[in-house]
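The structure follows.
Part of the complex only, each chain left as placed.
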């Protein structure tokens, strides 16, 4: 019934249905991870989505409630294109490739690619992996796969369907390192003492919130909301809430 | 179709892995399934009980659970990648069904065949291997064929564990071209290329054997 | 340490997943049984043109992986304006797939009744459809019970495939739980294996019970 | 009652009935005999439309069986059939077997229907088996129920296709008893395929002898058994009598 109410303009749909549907991750610690307690995703992405929705509600003067659909890295764009969600907050890197099919907001999180290895591994940075007998584990559909091939062309790269399986693969020794965005890797290292993030970030790939291609109205509202929550301290509070206690990470870095 | 011309390398790679997993799975499950069936048929109660238990176990839990188990738990101990985890799980899971087919085949072999052989001085194993099993296999052929078709379809489980099979490649492709509709249709055709002819052969075989009875 | 895998929160969450697994299964079983029977009858009766078309459709669908149909329903059908959430998409995909499997079972069951029964009915002046309804279908369904139950067992197991479209059924939820802590992996596998086994083995006992009763 | 004119029947390219010309009058009792595969069952089954005919005309109670306008279901209510393997409904009790078709085809009321059924069951000597299922009865009992089931429709004609040949020898007598009674009753036109020559001699008015899909003889019973005209019939009779 909602699909009838919806028009081509997502913003209009959000306003008339009073619901903004966000695609968020279900398996990504710190960003979107389902909690068995509530059965809902929790994390920075989820909180940002809530804050943005509230802000858009204020901006447009309508009542809007956020609603969350769990997505996987490989399905998030698909669902956006299918109008199964209105926007995506799913630790999604802004790339020119993706920008062809979706509209991105301004960056909302300064991510960059890094490496996660078993504690005590000889691998210290991406160059150590540029040899034919090295295996790097990535996640299907992420940009990290492509960049890894640039930085370590000789290594073998295998792709897992999602982060937790990639992490399992690292744990079980299926590869020498796991690579994806630093923030996600910090999520794993904060949880498992036997792994560590090494070598800093070797790319600059900030995250953006995405709406479907051509939904410039909605995108503008999102961008404006982002500016507002940065100004009113909400953003800082959320960053501190989620990244304040990670060993080896100074959360203030993220605000720069 | 454009999907194919754009991605033919990816698709053919996936097709290769699907065929590989199916053939390895078939061999594995035939061997294991036969062993399970023979275990279920022996007079020795402990062996028979374990055979039954193994078959019931693998029959009643999802293939995905077995696959994930091999992928995330077993791989800690044995170094296996997604393709092997999926293929091993596939072989184990299917072996339970194959055991049922073969047991069905063996029980429909006239008991006089075993007796005839035993009366000639062959021991149980010799009589089973030389006389009963070959006939049981033949009787089980149609249902074995259907299990093989299921096995091919079930090989799509590899996509959960990055097994590089057709289904996995379908997701890679549709994640890039954002055209799931046509991608899945093209991939579907590739699955039908494998299962279709087999199922035609099986229907023929079933009708033929049904006609004799 | 490992016992904490079975904390009240985790168990509550996982059993909720079992609820979804059973919910999807029951709904799909009902729908696919109705359509499967209908299709099975059409295939058996050899309705001109219609049966052949249906047979072609049935053969195509049942020779595809269910996982492909699930992906297709969830990701591709919206292009045709059919928009379903993960639960509905799973139910639709499973119902379509299982209907085709069940139609083959029902057709087999009807064939096993034997020509004499329908000739007996026809010769007393019943129409083809009356003979089907009063005589063939009751016996055909009875003969189909054991294979139907095996099919239902498959169906219950196959609900786990919906993990792929983030349906939070039992297998998915076990992953969420061991995603919190890798030490939970083995306990979670043991638990869901046991739960699936209990559900399915009960079904297969039911089938054996029926078989024994029918043998009398 | 039943009239074949130049009827031809093919199974694919196999010519199963050749130039059948045959008339059976109301109330007549006719026995059809001949070697295995000669087309006896086929001929019988064309009469109530279980098999279609490819050419010629076949009138039953004035209706053209081959015509698409004919309501075959209605015609079949007038022509009962008793099969070699009884074909009782396995999923229904004896009483339900008898009452089903009158109820849904003739729309006969429950009370009358039950009365008719009970009367017929008494007539075939099985009034006490009302609530059993077919599989709980012996072959001979099942066949008598099958006859009662036919009679319950008040048919004009009854066709019997080797009704005793699937029975154990000790069961045959009771079924023949019931059949004799029907044959003697001129309300029914009776057509029987059988290998029981004694029975044929005792009850039939006429004998039809078939071989290879053709009617070779059609003669009064006494005449046929005493002086069969064709060599084929003589050979057949001598073989049958040796068993």
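Chains here go by letter, A, B, C and D, matching the order in which they are written, and residues are numbered from 1 within each.
In the analysis below, a contact is a pair of C-beta atoms (placed from the backbone, for glycine too) under 8 Å apart; a residue touches a chain by one contact, two chains touch by 3 or more.
Computed from a predicted model, the values in this text were never measured in an experiment.
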item	value
Full-complex stoichiometry, written in the displayed chain labels	A x1, B x1, C x1, D x2
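Everything that follows uses one rule, which is that only the chains that are shown with their structure count from here on.
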item	value
Chain closest to the middle [Cα centroid of all protein chains]	C
Per Cα centroids, the chain farthest from subunit D	A
Euclidean distance of C-alpha centroids - subunit A vs subunit B, Å	39
Centroid spacing, where centroids are CA-atom means, of subunit A and subunit D in whole angstrom	81
Rounded Å distance between subunit A and subunit C, as computed from the means of their C-alpha atoms	36
Subunit C residues counted as touching two or more neighbouring chains	75, 79, 175
Sequence positions of subunit D contacting 2 or more other chains	none
Pairs of chains, among all present, that meet the touch criterion	A-B, A-C, B-C, C-D
Contact footprint of subunit C on subunit A as seen in their complex	3, 26-27, 33-34, 36-37, 39, 69-72, 75, 78-79, 82-84, 164, 168, 171, 191-192
Touching residues (chain side subunit B, partner subunit C) in the complex	56-57, 59-65, 68-69, 72-73, 149, 153-157, 159-160, 167, 170-171, 174, 180-181, 184, 187-188, 191-192, 195-196, 199
Subunit A partner contacts - residues on subunit C that touch it in the complex	9-10, 12-14, 16, 75, 78-79, 81, 83, 85, 165-166, 168, 173, 175-177, 179-182
